[in-house]
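First the structure, in the form of C-alpha cells, and then the observations on it.
After this line comes chain A, so read on.
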Amino acid sequence: MYFETWSAVWHMEGHGPYVWGAYSLTALVIVLLVLSPWVRARELTQDIRNEQRRAAAASALGADHASET
Partner candidate 1 sequence: MLPELGTFLRFQLQRHLQLALRRPSDVVGPLLFFLMVITLFPIGLGPDPKVLAVLSPGILWVVALLSSLVVSGRLFQADFEDGTLEQMVLSPHPLALSAMVEVFCHWLLSGVLLALVSPVFAALLNMPSRAIPVLMVSLLIGTLCLSLIGAVGAALTVALRRGGVLLSLLSIPLTVPVLIFGAAAVREAALGYDPSSWLALLGALAAGGCVLAPLAIAAGLRISLEA
Partner candidate 2 sequence: MWSIVHKMGSPPWFFRFANGAIAWLLPIVLITLVVGCVWGLLIAPPDYRQGNSYRIIFIHVPAAVVALAGYYVMATAGLMSLVWKIKMADTAMRALAPVGAALTFVALVTGSIWGKPTWGAWWVWDARITSMLILLFLYLGVMALSEAFDNKVAAAKACAVLSLVGTVNIPIIYKSVDWWYSLHQPASIKFTGESAIDASMLYPLLLMIVAFYGLFALSVLLRMRTELLVTHRQSAWLRSELS
Partner candidate 3 sequence: MVDDLLRLESVDLDRGARRLLTGVSFQVRPGDCWQMLGSNGSGKTSLMRTIAGLTRLGLQGQRICTDNLLYQGHLPGLKTGLSCRENLRWHASGGVVSNVEKIDAALAHVGLQGYEDRVICQLSAGQQRRVGLARLWLSQAQLWLLDEPFTAIDVRGTALLEAQMQRHCAAGGAVVFTSHQPTGMSEIKILDLNQYAA
C-alpha cells in the first residue's frame, strides 16, 4: 500500500474530495445500472410465478371453486 495512514488515504494530499467524489459517483451509477434491471426482473418473475401458482391452485380445486375467487 502506498499510503501510511487511513487519514492520508482520505486526504490524498488535498485531492481526496475529487478522487473520492469521482469514485463514489461512479459507484452510484454502477449500482443503479445493475440493480434497477435486477430488481425489476425479480418483481416480474415473482409476478409471473404468483400468477402460475394461482392458475395451478384454481385448476387443482376445480372449476366451480375457482370461479368464486
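On the choice of candidates, all candidates are chains of the complex that A comes from, given by their letters.
The working rule: contacts are C-beta pairs under 8 Å (C-beta built on N, C-alpha and C of every residue); 3 or more make two chains touch, one makes a residue touch a chain; residues count from 1.
A quick note: this is a predicted structure, and the numbers were derived from the prediction, not measured.
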- Query: For chain A in this complex, which listed candidate touches it: 1, 2 or 3?
  - Reply: 2
- Note on the structure: chain A contacts candidate 2 in the complex at 1-3, 9, 12-16, 18-19, 21-23, 25-26, 29-30, 32-34, 37-38, 40-41, 44-45, 48-49, 52
